[in-house]
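Complex shown without one protein chain; remaining protein chains in place.
So that you can tell them apart, the chains are marked A and B in the order they are listed, and the count of residues begins at 1 in each.
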Amino acid sequence: MSEPSSAQLTTSRRLRSGARGRMAVVAVPYLWLLLFFLIPFLIVLKISFSTTQLSMPPYQPLVQWTGEQLNQLRLNINPGNFLYLWQDGLYAQAFLNSIKVAAIATFITLLIGYPMAYAIARSSIKWRGVLMMMVILPFWTSFLLRVYAWIGILKNNGLLNNLLLWLGVIDEPLVILQTNFAVYLGIVYSYLPFMIMPLYATLEKMDLTLLEAANDLGCRPLRTFLTITVPLSMPGIVAGCMLVFIPAVGEFVIPSLLGPPDSLMIGKVLWTEFFNNRDWPVASAVAIALLLLLVIPIVLFQRAQARAAESE
Amino acid sequence: MSSRVSWSRLSALVFGFAFLYIPILSLVVYSFNRSKLVTVWGGFSTQWYGKLFENTQILDAAWLSLRIAAINATGATLIGTFAGLALARFGRFRGRTLLSGMTTAPLVMPDVITGLSLLLLFVAMEQAFGWPAGRGVTTITIAHITLTLSYVAVIVQSRMATLDGSLEEAAMDLGARPVKVFLQVTLPMIAPALVSGWLLAFTISLDDMVIASFVSGPGSSTLPMVIYSKVRLGVSPDINALATIMVGLVTLGVITAGLFMFRKERLRIRDMQLAVSAS
Partner (left out) sequence: MAASPPNSMTVREPWLDPSAEPYIRIEQVTKCFGEFVAVSDVSLNIYRSELFCLLGGSGCGKTTLLRMLAGFEEPSSGKIFIDGIDMSGIPPYERPVNMMFQSYALFPHMTVEQNVGFGLKMEGKAKSEIADRVAAMLKLVSMTQYGKRKPHQLSGGQRQRVALARALIKQPKLLLLDEPLGALDKKLREQTQFELVNLQEKLGVTFVVVTHDQEEAMTLASRIGVMDHGRIVQVGTPKEIYEFPNSKYVAEFIGSVNLFEGQLIEDKADHVRISCSELDQPVYVAHGISAAPQARLWVAIRPEKIHLSLEKPAQHENWTRGIVKEIAYMGDLSVFLVLLASGKTVRVTRPNMWRHEHEQMTWEQEVFLHWHDSSPVVIGA
């Protein structure tokens, strides 16, 4: 078939004008995120290989022209920041400690969050909305102030110690504030809504006749829960755990307000390197190392998100 | 279901909500405490509220934070809606994976990394182009938009996923051009998602201390930065008063919104029952 080419031309022109509108819609967030989210990481990567110097900004450029000619180019690539992280046991310890704290706190959050999400998802429709609203409500009030509230509760002459003394459980105030326990408590408390939300979303969607079928086939309630409910809510469990674990690893506010002064959390270390020591290259190296550490959990989280989006 | 099971569920809820709300309640109660020692009850007083309203440092910071939060929420809603729209409706376009990655990653990225990387970008940009000159409201706003547009995009995307795509096709079929389709059909349908996206972006911006600390400059201390510097030195009752005001405002807002939605939902159910019984 040989149609006149003018018809084909109008065709492609029409299609292109529609495509242009779409392109504009995609381009705005795309360019914004490229410039303010992706490129900054490349800059962090670049600076993590540079050398500290006393100036503003306090690092040497990677490439320097020392003269007019190209052969007088000088490369200042300095892998020393990473070597320093590796050799100074402090940083390795901080990384390990952050992961340990975040993992334990995530697990406790799951233990508290799962029964809550389950109870809400199985309550009557009338109550579900109200209960979920109550889960989210604290999240809308200041995070900083909610962490601050725990100082008043946990400190030596705080609410908890007063209560325990009054009950006669203890004779002397316990030291709770500025311990790792307080950090766990702070993380669990602050991130609990993030755990409950995805769990509730998967549990609420679940087909209850599956449970009835299992019961009908002779499966007892606890076994049904373990063999049917838990596997089916796995996407919610993964999403919830990642939503808690990843930010918790790099958490700064909670360890700095509730933790021991010498606590080794990597977020705090990065903060100190940057603000107190003004060592931008080492802070960048810490950030890059932290990012590499979090790549796998972030990918896990995105896959769980994508799966949740598809199942909707 | 046996009552034993529902008892265990009830106790999970009671324990969980007690855990979530006792710290907040303690903040509120002790904001009315006459004593400066936060944990000793010295009688009812509203003196800390008076002290709070004399503290110009806090008031200035609050005003600055509210301004940044409002601009941020508006910008993030605009850009985030575009991102959500593209991810939900444009099928598989080139670069979709990267866009979807870049919109979900900020949700979990530790604040210290986001803050540091944005600061380094702003410094590099200032060196290269002379903009942004120094750091302050502009840089904090840009940083917050980057952080919060992801939340808006996720909310918009999931709302679009539950929408019947044939509504937009029907509008197009009846002669509406793409822009009209968006304004007359898509936008009214996703309006609730945009409202919650805006509010969420506003709250997150109002709440952020870490990123703001990295990208702010002299003279642009936000409210969370001021709170943090006070709180680090220990408990102070005027912060309790501030917390109580914030909790009160949020609770009021949420209850109003909840009642409004509840009423609308009840009307809708009544209408549906009428329609069914009429047919």
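What we mean here is this: contacts are C-beta pairs under 8 Å (C-beta built on N, C-alpha and C of every residue); 3 or more make two chains touch, one makes a residue touch a chain.
Note that this is a predicted model, so its numbers are computed, not measured.
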Considering the whole complex, which of B:Gly130, B:Pro188 or B:Pro218 touches the chain not shown?
B:Pro188
Would you indicate which residue among B:Ala170, B:Val195 or B:Ile255 is in contact with the undisplayed chain?
B:Ala170
Which residue numbers on subunit B touch the omitted chain?
164, 166-167, 169-177, 180, 185, 188-189, 268, 271-272, 274-276, 278-279
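The rule is simple: only the chains that are shown with their structure count from here on.
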Subunit A-subunit B separation of Cα centroids, rounded to whole Å:
16
In the complex of these two chains, what residues of subunit A are touching subunit B?
18, 21-22, 25-26, 28-30, 32-41, 43-44, 47, 57, 112-113, 115-116, 118-120, 122-123, 129-131, 133-135, 137-138, 140-146, 148-153, 155, 157-159, 162, 189, 192-193, 221, 242-243, 246-247, 249-253, 256-257, 267, 270-271, 274-275, 280, 283-284, 287, 290-291, 294, 297-298, 301-302, 305-306, 309, 312
Complex contacts: residues of subunit B adjacent to subunit A
5, 8-10, 12-13, 15-17, 19-24, 26-27, 30, 37-40, 78-80, 82-83, 85-86, 90, 93, 95, 99-113, 116-118, 120-121, 123-124, 127, 142-143, 145-146, 149, 153-154, 157-158, 161-162, 178-179, 199, 203, 206-207, 209-210, 213-214, 224, 227-228, 231-232, 234-235, 239-240, 242-243, 246-247, 250-251, 254, 258
